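Every protein chain of the complex appears in place save one, which is left out.
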Amino acid sequence: MDRRKVDVVLTTVLIIISLIILTSDQLVEGGAETDLGSMFLPRIVAVLMIIFSATIGIQSLKKLLQQKELEDKELIVTNGYGGIFIYIGIFIAYWLLVPVFGFIVTTPFVMFSVALLLGGRNWVPITAVSVITPILIFYGSSQFLRVFLPTWSL
Amino acid sequence: MFDNLLSGFSAILAVGPILGIIAGVIIGIIFGAIPGISGIMAIAIILPLTFYVDPIIGITMLLAVYKAGIYGGSISAILINTPGAAASFLTAVDGNALTKAGKAGKALDISLFSSVSGEMLATLVLILVAAPISAISLQAGPIEKVFLLLFAFTVIGTLAGESIPRGLLSCCLGMLFAMVGMSTITGASRFTFGYTELMAGFTFTPMLIGILVMPEVINVIRRRKVPHHEMMITHSPKPADNRISFKEYRSVFATIVKSSGIGTFIGALPGLGSSTAAFIAYGEAKRTSKKPEEYGKGSVEGIAAAESANNAVCGSSMIPMLTLSIPGDDVAALLMGAFLIHGLTPGPLIFFEHTETIYAIFAGFLITDLFLLGIAKSGFRFFVKVASLRRYYIFPCVTVFAFTGAFTAGQNMNDILVLIAFTIMGYSMRVFGLNPAVFIIGFILTPFLEQNLDQALAIVGTDYHLFFASPFSWVFIALSAFFIYSSLRMRKKATSTPQEKAV
Partner (left out) sequence: MKNTQKTLLALAGALAVSFSAGALAEYPEKPINVIVPYGAGGDSDLTTRIWADAVEKELGVPVVVINKAGGGGVVGTSFVANSKNDGYTLINAGLGNMLVTPNFSKTPYDFDSFEPIVKMTAVPLAVVVAKDSPYTNFDEFVAGAKANKLTQGSWGASSSGTILANIIADQAGYSVKYVHAKGAAASMVSVIGGHIDSAVSFPPAFGPHVKADRARALVMNQKMDAFPNVPTFADYGIKGSFEGWSGVFAPKGVPEEVITKLKAATAKVMTDPKVLKSYENIGAVVDFRYGPEWVSDMKVTYDIMKDAAAKVKK
């Protein structure tokens, strides 16, 4: 994938966001008056963002139009992205399921699937690690950290 | 003073304090090294335990956890490229490059030696000249701090890697994200779109894990088809690649001293923090280095600069706390709580009222450094072994630690969502060539900048010339200008050499 195209799109989006920050008064609510005011710094940052985004965007656009050869770091390698989506999916499922099934029950499945995704096939040690680690973390954090991870709540 | 220090050593060299230090160092290294879990968490938890022991034991133990925790972060940064703090991001860049080249031992050694050296130097400064330094730091009011911060932003922007606009854009994004939530100054809620959950802004820990730690996990997932032996930590057969010789240490010693000085200075000014110190020291070392092109590709000097500055902040953040009762950062605030609860009120009088205790604690600081050196060094073999495990053992664990770390920060499931969102964002930033560490520093420094800017404006009123009335302001303006000039020249040099043609 050509990063220069991404640059153009991304910087355009950022410039639009910055323009909204500069012009909209809906983004801030309540509060008292001070010398600086609530929107002073955000607006300064917005102006800076427009400048830097424009610099990057225009450079990339120029290179695109001149059809310059792609440099190493401008090439985004996209193979293996399927795994990333699966991983993010696993994490979202983890987030949804922990409040319901609790930490100790959910975590082994998550660890097991991540190990599987990474190509682990040594079933016995992987299962052992997936079961023991969450138990250790659960008791460790409740005994030493006094953090009580979510438990089964059905 | 030396009598006091000697009697301090005799007080600290007893079974109780030594056991406390050893326990503290081990806890600190472990907490620091686990990606996603930080030393400050351990300190907050241990704090009540120290109510019941002698302050010499309690406080040296807390400090041991603090120092070892800051150092511990560099272990996982070097071995599996998961920096636990913005400060160890730089260590991760250079250290992991060395690890990939089979020189893990060298990277671990230099980070340990320079950490300990930085801490030692800062502690000596604390013991010998704390009072005059704190008097100087008092001179830095809001106006001066605004200029100091502008200087910090300049340095960070100029060394932001690939291209200056991209670095500065990362910084701006960090600043923008920092302003989400309720402003502590005006009480107004900004960019919350009606969500109460956003009133606190983004929780720092999950964001930090998402931006700095998780992209490496994603990277490993993406390259999951690459066979294990190609990604394994290799061990160079040459023994010289796996350690730091005295000669090498001596060659970077000047860098260490300079970086520790920078770290000590930044630490003595309340609020800037260790990440800023590491970045400024790294930038300065790179600027004056004979081999600036090595930075970011496995420079021993770079690791030395970042780590010594980072750890020097530990020692020197005690300076304003002890002499002026002003805690420099949240860890110092916790430690100050420990002092107060033990009935030791920090302030200049502490040196007269509690001479014995305070010098015993100082002696404890120095001894902690030695223990840190010994314990960490003997653990290296073990750490390398753990990091050489197959990745389908390591990264499921990192996933769970990231989850736990994000949860423990506020015991809130919403923080997991923050973690997921910033994981995606952190990885995208890497792909698009934006700098995640600069993003984090922008995020950390913005509230500080806004607060000081507001104060400065309130003080100045309509007499704008007051902005330039203090010599401090001029010093930092001059430093910023010099830094921009010198880094532009450096870039020009770099572009003229053929292999670095892209800017």
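Read from first to last, the chains carry the letters A and B; within each, the first residue is number 1.
Just so we're on the same page, a residue touches a chain if its C-beta (ideal position, glycine included) is under 8 Å from a C-beta of that chain, and two chains touch if they have at least 3 such contacts.
Since the model is a prediction, treat every value here as computed from it, not as a measurement.
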item	value
Contact set of the excluded chain (shown chains only)	A, B
Contact partner of the left-out chain, one of B:102, B:296 or B:337	B:337
From B:200, B:386, B:417 or B:475, residue that would touch the chain that is not displayed	B:200
Residue among B:118, B:327, B:379 or B:436 touching the omitted chain	B:327
Given B:12, B:185 or B:266, the one touching the chain that is not displayed	B:185
For chain A, the residues touching the chain missing from this view	29-34, 146-148
Where the missing chain touches chain B, by residue	40, 44, 47-48, 51, 138-143, 181-182, 184-189, 196-197, 199-201, 203, 270-271, 324-327, 330, 333-334, 336-337, 340-343, 345-349, 410-412, 451, 454-455, 458-459, 461
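Heads up, the rule we're going with is that only the chains that are shown with their structure count from here on.
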item	value
Interface residues, chain B side, partner chain A - complex	41-42, 45, 162-163, 165-166, 168-169, 172-173, 175-176, 179, 183, 185-192, 217-218, 220-225, 390-393, 395-397, 399-401, 403-404, 407-408, 411, 413, 416-417, 420, 423-424, 427, 431-433, 446, 449-450, 453-454, 457-458, 502
Parts of chain A lying in touch with chain B, wherever the complex brings them together	3, 6-7, 10, 14, 21, 27-39, 41-42, 45-46, 48-49, 52-53, 55-56, 59, 71, 73, 76, 79-81, 83-84, 87-88, 91-92, 94-95, 98-99, 107, 110-112, 114-120, 125-126, 129-130, 133-134, 137, 141, 144-150
